[in-house]
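For this depiction, one protein chain was excluded, whereas all remaining protein chains were kept in their positions.
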């Protein structure tokens, strides 16, 4: 019995530097390994994401995946591109995308991370080193026309009506509520720009910013080596796309450009479960298309034994009580963690960047005890080179000299 | 060197049956080990929670904890009361408290769990058995008058203005938005009922339903054996209270009475970190009191290696798009899990009860990719006696006979 | 469906102090919580082990276990006796039992451990604290007459011929090679001492020092809460005995009295697998009785993420090469660990005691690369309050003041 031979479907020329190739990080290589955050500050976000795909998936007999099937995608192997072992974490400018805490941290920042095998460290955030839980931020199938129309319709409606509804949370809506289809900087692969076909697609194709029913930009940090994702198939061939490689990410990816973004390679194994979408996924919504992927976590995640955990409740920074709002609770948990860690010699921007990309866990701990949702953020203490647990004073936190490389 | 001797501060008479004592489960023993959910259906929720405390905490020299200190509470040991090794999980009636999914599951239900050492199993939910991550649902210090006023004020304001603001989510506000102080069924320990003092306190004391700045009903399932919680001290002596023992709980405790509720014992070790609240906790809010506890997780949590994970995005069941709303995303993830597992022979109510109390993890996976928050619910597959992973059809789920004991 | 109710089969009077009862630690309470090792030094080892049992095991219909069955024993719950939360670790005098390293550490020593919930700490070994993996050192069924004869015969033969064969390892045979039946201090429960029956049994009953085909004193540290052992049944009713409670133990239990020995309670659940011994256990030896138990590890073992590991090869301390001898290799690994840790302010006796009882792992890493077996000893670094990893000098080990309480 001979094993199935893996095939190279999106080639990388190993003789070329990564930035000389078409397939690079999600920005197309526009962020550089240097000490300036200007590239982050002025990054045109309409030019996203650079992806690999769409791949037409067929079975061993050559029969393509069909709508109603489930596509089981195993993450066999993945990592940074050899010779390009570095990545970055950024805070977007409030006026250019922002992030979960943009009202607290409105200015662009950038940390560069270098990789030593499984570990990452950053000159901009000294005193931390952690193993990466490397994963693709994006993996998804293509929507059908019907599903695409649902997306465009509901997101358009949010933009039209959202600001009024969201008057409660004026802070959040400084950010764009959604990104509707636009022909600005559309990346459409081999389709010839300027043609009627290109124009038509650009005007109706959903932008890849959010995760949706098809998977997409879910940014789930546990989709690492050995895990398996079951994607619904909406069109013949499934048309699988993937990319946005992350060396590591914290739950929430709070600073938005918050993972350790990198160029990388990815080896996948695909299996078609015929009829599996209907068998396993029940829609939660008005149509049969309102489903979501499911996945299995792999067995080689980094193992930590000690965690320091921060709580948040759904009372916002102004003291206002919200009703069981997990987003507000998580925001407060993250702010609590930032305040706490800033006592150990870090600036708050450093911690914000760190919590975006280190293997921290964001939990919905309580969602029923009205009016307070409780969210928690758990940080593995082993990533620090100092003891960050509270202790009797006199044995307290050492002050670390603030690095001056962070701008 | 002699060790500090633990002291018994809230006695249990081991010669008496648990229900003959004052200290029992959070309801005071009003839910019974039987096949009827009527006790859940008609439970008067104003009679909650039965707690142990308040305990005045002093140091080795007898000096009490002071406002501004941090109280480090280690969970040394805990468990069900010997001879009373059972618990229950309930769904509250929509008109009597409801739960996270009350619009889907409006009727009262109850599952009884029996304990075999670290494991729990239920006749009402056959085919599952899991180790408990036993913890107190409630552990907290007493608020100062100033903090109490803040609570009452902000929760009153939510009730007054919340319904209008929440018109977007009409489903949720079928539940009470908050529970303001009331003298109905106030549990005030040794204070003589009917006196002026009793009446005064009852009229201003916050109800213990939600977690707040003082800890309280946080329902964080990881506060188990060997963990340590750092509580802010707001009044002299800290006035620590605890109770609401859970044999096990899932993140979110979604069915509200959702843990495996039980009577139990608890051994704590307290240490006062003088000045620690100021040293370690920075307020996130308008006053110095807007802080939250932090905690460390213990090293003996049950260990699982395989997880099946369900995603949800912030599009609700009507198809409406919400803006980065983690509560909506988590609701959809839980609904997805319920639909999925109901294909393996369970009723949806059974799965709702199970996901409330088994050691499942609720994550905020993505909170920045507008407009979709992504939340995930991870379920350890080892708790089932059948393989629940998706597989090629023909190898699919076995149908389990529906038990008729669930009413 | 009502659950099976646990029954109390070996009662402990909770009103009495533990030493006023019959069931105590394996020595019958002869080692005290004090600063002198004299009790260890002069302990009469023929008075061992105090056990609970034998228990006759029957099924739900009252039919006893039969030879050829397998007895599945689940460890439901266990722990120190309430009010008696302490234990001890001892080094036996070379002339009184010795230990794995008796040629290096010939004198009696004792460390007292106090328990704080899941943790143990010792005034004699400051700077360490670890969670216990609590287990019974002994759990076993009774042998049949045929099996008993096999034991007595092969151990008698070892004593008669062993010294010559073992001339290679003169060090080891300073210890008794085996302990044949003797009526000295035989503990025979309810059988009247002095009677002919008592004398007959005493003269042929195997001493409980070693583990054998029936389980017995296996001292396997992972037989903790939630684990399950499958014991062969050799006589009707199985006649299960258990005891020798350990709060914690390292692999090998190297100092002999090397676990944290304590008084304790144990809750078991027994199930008879009819015919299971024949179905699952194949003898490795000349008769059908040459089998061994198998077991499953429970899911709540303490979790460590960082380990420092010491190697040993089968070259002994004199420089002599042995052939693939894992015992010699493990001895060298333990000696390497003792030497290393003694640089961090501990005496070698302290480390010897510590490695006997802390949750360290002893591995047979290589057993085929002639002539060197490779054994390893892995120590979780989190049990120390200082960093014990090698580092660049100048950042090296702090000297800890040697405690003077160790005698």
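Should a chain be cited, it is by its letter among A, B and C, assigned in written order, with residues numbered from 1 in that chain.
Simple rule for what comes next: contacts are C-beta pairs under 8 Å (C-beta built on N, C-alpha and C of every residue); 3 or more make two chains touch, one makes a residue touch a chain.
Nothing here was measured: the structure is a model prediction, and the numbers come from that model.
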The one of B:195, B:305 or B:318 in touch with the missing chain is B:305
On chain B, the omitted chain is touched by residues 303-306, 382
Residue list for chain A contacting the dropped chain reads 1, 3, 6, 14, 74-77, 79, 85-86, 114, 116-119, 123, 131, 225-226, 267, 269, 298-304, 382, 405
Note that chain C touches the chain not displayed via residues 70, 72, 99-100, 150, 154-155, 157-158, 162, 165-166, 168, 172-173, 175-179, 209-213, 217-222, 230, 251-256, 258, 271, 273-276, 279-282, 284-287, 290-297, 299, 305-313, 315-327, 330, 332-333, 335-336, 339-340, 342-343, 361-376, 378, 389-393, 396
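The rule is short, and it goes like this: only the chains that are shown with their structure count from here on.
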Shared touching partners of chain A and chain B are C
Here chain B maps onto chain C under a C-alpha rotation whose angle in degrees, rounded to the nearest 5, is 180
Whole-Å distance, C-alpha centre of chain A to that of chain B, is 30
Between the Cα centroids of chain A and chain C the separation in whole angstrom comes to 50
Where chain B touches two or more other chains at once, the residues are 299
